[in-house]
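Step one of this worksheet: look at the structure below.
With one protein chain held back, the other chains of the complex are shown just where they sit.
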Amino acid sequence: MTGPATVFDKPTDYIGKSIPRSDASRLLRGKGHYVDDIQLPRMVHAVFLRSPHAHARIISIDIKEAEKAKGVIAIYTGNDIAKHVKPYVGVLSHLPGLRSPAQYPLALDVARWQGEPVAVVVCSSRALGEDALELINITYEPLPAVTDTLDALSSESPLIHGEYDSNLAWKREVEVGSLDKALSGDDVIVIERQMKFGRHTGVTLETRATVCDYVPGDDELIMYYAGQAPHMLQFILAKHLSMLEENVRVVAHDIGGSFGIKVHTYGDEIATAIIAKLLKRPVKFTADRLESFVTDIHARDHVVNVKIGVRKDGSIVGIGFNDFTGIGPFSMYPRTSAIECNQILNLTGAPYQFEHYQAVGNVVFQNKTLMCQYRAVGHPIAMAISDCMLEEAARVIGMDPVQIRKKNLIPDDAYPTKSATGMRFDDLSHHACLDKLLEIMNYDKLLSDQEEHRKKGIYRGIGFVSLVEVTNPSPMFYGIGGAPIASQDGATVRLDAAGALHVSSSVTEQGQGTNAILQQIAADVFGVSIERVKVTTGDTATVPYGGGTWASRGAGIGGEAMLQAAYALKEQVLSTAAVILQAKAEELDIASGEVVLKSSGEQKISLGDLAKIVYYRGNELPNDLQPELIATRHYRVTDFPFVFTNGAMAAHVEVDTNTGLIKILHFWAVEDCGRVINPQLVDDQIRGGVVQGIGGALYEECVYDADGQMQNASMADYLVPMASEMPEITVAHVETFTKTSVLGAKGAGEAGTGGAPAAIMNAVNNALSPLNCGIWQMPMTPERVLRALGKI
Amino acid sequence: MMKTAQITLTINGEKHIEDVPVRMNLADFIRTKIGLTGTHVGCEHGVCGACTLFLDGVTIRSCLTLAVQADGSEITTIEGYETDKNASDLIKNFHTRNALQCGYCTPGMLASSIEYIEQGNPADRELVKQHISGNYCRCTGYQAIVDAICTTIEERQN
Partner (left out) sequence: MKAPDFSYEKPNSIPGILSLLEKDELECQLLAGGQSLMPMMNFRMATPKTIVDISGVSELSLITDTPKAIEIGAMVRYCELQDSDVIQKFCPLITMVIPHIAHPAIRNRGTIGGSIGLSDPAAELPAVLLALDGKVEVSSNKGIREEPANKFFKGIYETACSSNELITKIILPKALPKQKFGFYEISRRHGDYAMAGVCIAQDQDLTVRVAFFGVAEKALRIASIEKVLSGNSDFSQSIIENAQNAAEDIQFEGDMNAGPEVKKHLAKVVLERALEGIK
């Protein structure tokens, strides 16, 4: 066999090993390159004035006093900025019916959420800019705020957009089989609940930031960008600022956490680019934490009326639900704010076999911060709907939660197959993952521990989730709907004169170790020591064209492109070596930086010597040989809309029934993400994801009052998971390689965040079951737990 | 009345004499005036811990201290931990255990870890977690950080 598939015919040196990330060395010595670290000559600061109202007409803006303030260089209102930008609309053609009005970077006549930018001061320092903001005098006419998602759909509700007949942005209905009829069967037990999922946000430790510079002679705009998709932003800037795309350069160096927060188009960032162009000098905008809370995208915010029908033997007859989600006043550009709801409709119940499914999604405008895709888009809701209802059904019929899962999970030998909702699945392993989970958690021991503690009045619970995870998206995710978001990624690998490899890739690094796995793959496939592989990502001027890192696609798509490129370069190098060595290429191999004889391993020529002949002493080569010591390959998923990952997780909790506090005693996660390229990186990716899931389950919620004011927009009041309360998280793997690529890797970034909330809710309800109560709202705060218990 | 002040301080063993606006906090001063950008700013209200560094031997939030308050003091930042705090083993263990992902919390996390270890505290996971519970990390889930700290203590004990 020849070709890239032979890569795994022999043991690997790096793929599959826990190699420490080389990037981390400089970060540990304070030598990161985050956007806010950048200080350019003549750089000024853009400081935004934001609407204090959730909904208000802007009657007048008086900037006279502010213009005189110290350090002020320019002040722009929404209308000033609007002159220099084509508006954008957050819709996609494959989400038929989704509507959202044209949006500008700053509010024009009406502000529609607390935090929407209305004016911007350009100033010599951030502090002076904040002083000047206080001198801008805006007269607002407050308008009634639409805040509650359900009320927003009532015919009595004020309209956020006068041109629409209601506050509904999008509605989708899915019907498979005949749910109502099926649930009316005599042998069917039907359970109905209302589930609520709080609105939360990403709280990246590095806030959003950009430095934009403009080079007049070249008409070149350079944006230093803390974000995940440089080429997407390049397209957007070019289109909306009416520039040639090649004259826009987007550079992403180190990024202090992203999780989907930094993959969207934010008005303040676009305005910063416009200002750099207008002033022809570098302009920095770094959101402060208060701005982050009210302008970074929010996520979740769902009310779901759900029912499940099961038979006495535990088999699921069907699942139905009606989901209402509030997305803020616009659909976010360019990914739209309908994707989370769409995912919920697609993914709910996906691990299980059942016939009848009826789901309705309602995506609703409201006067709150825009909602869009944050880590594990839709997953925590979809998994909680099916798995929390399934465990509730198990309690009602008196069945063990593991047994009811085993009864309903799609058999591991059933693939390829389709879910009830029509999702195409291959290479999944729900049963194997659940079995492995039971093995590592010692379920039987936990059950006896639970009994012992109940006797002492201590309420411990065990909860599970079986999950699927959308990874490695194909063009069917965004590109098909007209979004400038590449689904393919490219990798270029070059042999340098010293025998080292230089890799550049269109996927980006936000800390998850993308650069590290590119190094591992390139070194392994090509045959050099990993120390001799340098990686460049994030710069549209130098890397191949591609989508970036989001939806857990970096390893699966970017990694496969890397594998293909490294293999191609190896073939090129060996064909050159064959000429130099007067041997046959197929008899040669590369190992540890040397061209060797495949048969004996005998070293024939080092890569450095070979490269030097090619680069410096071409006179030694035959005239008809023009060696190419560089190769580029691209890769996209073609056979499936997504490559699904699956897993099984469990939480062990203790509920203090007097305080309502929930302590997570331990958490277990088994993940099948196909080939594991770096076990340590994957395990910690899962752990970090689980902890974000714990945040959604127990702590995180953007609390709004009826006027649309966010009440807890500070880090003191918006609670994120901190070390003291976090459990140890045991991670294990089942490896079912995806057949869609040679590498066989699927994504792993969403699983923890997507699965943990359902497992924890199940564990809490398992703990509370002897007290005949349950909780169906996240986050499960002490107050909500006490209410469920009837203590208050 | 003083709106600017001249301050003299030592940062990672290097003496600096600088004029500062009195309202400028220490984090901004170190990042923008001195150019040591390894100290990160995450919340500017003392909660996230990213800006934690050493002032006269103890950890402080540099966003909650004015630069002028640091006049006459000795400061150590992440750029100095390897040499001035003899923390190369901790740094190595953070690296090999993958106790950082995006790296943004790392300066503060290292500061709190160094303080915990310097105080002679044990490799007790619950105590370590309590000590670093004022340092927010969104990426790791904390387990790897606790591992790295405990490993360092155990290695020093042996």
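Each chain carries a letter (A and B) given by its place in the written order, and its residues are counted from 1.
Quick note on the criterion: a contact is a pair of C-beta atoms (placed from the backbone, for glycine too) under 8 Å apart; a residue touches a chain by one contact, two chains touch by 3 or more.
Keep in mind it's a predicted model, so treat the numbers as computed, not measured.
Visitor: Touching the absent chain in the whole complex: find that residue among A:Arg289, A:Lys407, A:His634 or A:His652.
Guide: A:Arg289
Visitor: Residues of chain B in contact with the chain that isn't shown?
Guide: 1-3, 5, 21-23, 25, 28, 44-46, 49, 52, 58-61, 63-66, 68-69, 111-112, 115, 130-131, 133-135
Visitor: Taking the full complex into account, what residues of chain A touch the chain not shown?
Guide: Listed in rising order, the touching residues are 126-127, 130-131, 134, 288-290, 658-661, 699, 703, 711-712, 714, 716-717, 719, 722, 724-725, 781-783, 786, 791-792.
As a convention for this text, only the chains that are shown with their structure count from here on.
Visitor: Where the CA atoms of chain A average out and where those of chain B average out, how many Å apart are those spots?
Guide: Roughly 29 Å separates the two chain centres.
Visitor: Taking the touch rule as given, give the residues of chain B at its contact with chain A in the complex, in rising order.
Guide: Contact set of chain B toward chain A: 21, 23-24, 31-32, 35-45, 47-48, 50, 77-79, 81-82, 91, 94-98, 100-107, 110, 125, 128-130, 132-146.
Visitor: Going by the contact rule set out above, which residues of chain A touch chain B in the complex?
Guide: These residues of chain A touch chain B: 20-21, 24-25, 27-32, 34, 36-37, 39, 127, 202-207, 254-259, 288-289, 510-513, 680-681, 684-685, 687-692, 714-716, 720-724, 726, 728-729, 752.
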